[in-house]
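One protein chain omitted, others in place.
On to chain A.
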Amino acid sequence: MPTFVYMTRCDGCGECVDICPSDIMHIDKTLRRAYNIEPNMCWECYSCVKACPHHAIDVRGYADFAPLGHSVRVIRDEEKGTIAWRIKFRNGKKDMELLAPITTKPWGSATPDLAKVPAPSKEMRDSQLLFNEPKYIRMDDGGLHTLQSNGLEIKKGVQY
């Protein structure tokens, strides 16, 4: 699946609808709960699972090859900058918890506002350089790589 929704936990807030890249999480108009309208277009990407504030969305492996009885749960904590996983095997023999960082900075704080940085010079515009270059490419004094700087030229014997 494909994702599915625990009805008693869902309050129909629509966070999953907002985030689903495949446009398949919708709100049932009668029940006012989220549901997956097209399981065969679900990638099990877990975007909705991570976004649900009530942990009401879960995934059951695809019916064509995955037996029942397993679970892979996740809690993504933006404030702590971590993601925590718990994987339980069908036979109960393996129960793993894994933790990983998701960012090293407070959200959005380190992305530059390019409307406010000094405007590029005409020389920069005429060059092949991009923002923050060449300093972000290499630490020596070398500029951008070109065919000439790297001792290259178009090889003879082009074939049509």
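We take it that a contact is a pair of C-beta atoms (placed from the backbone, for glycine too) under 8 Å apart; a residue touches a chain by one contact, two chains touch by 3 or more; residues count from 1.
Please note the rule applied: contacts and distances are computed from a predicted model.
Chosen from "Ectoine/hydroxyectoine ABC transporter permease subunit EhuC", "Adenylylsulfate reductase subunit alpha", "Glycine cleavage system H protein" or "Sel1 repeat family protein", the protein name that UniProt gives for the omitted chain reads "Adenylylsulfate reductase subunit alpha". On the side of chain A, touch with the chain left out of the figure occurs at residues 1-2, 18-23, 26, 37-47, 59, 61-72, 74, 76, 83, 85, 87-91, 93-94, 96, 98, 100-105, 107-115, 117, 119-120, 125, 128, 130-134, 136-140, 144-147, 150, 152-155, 157-160.
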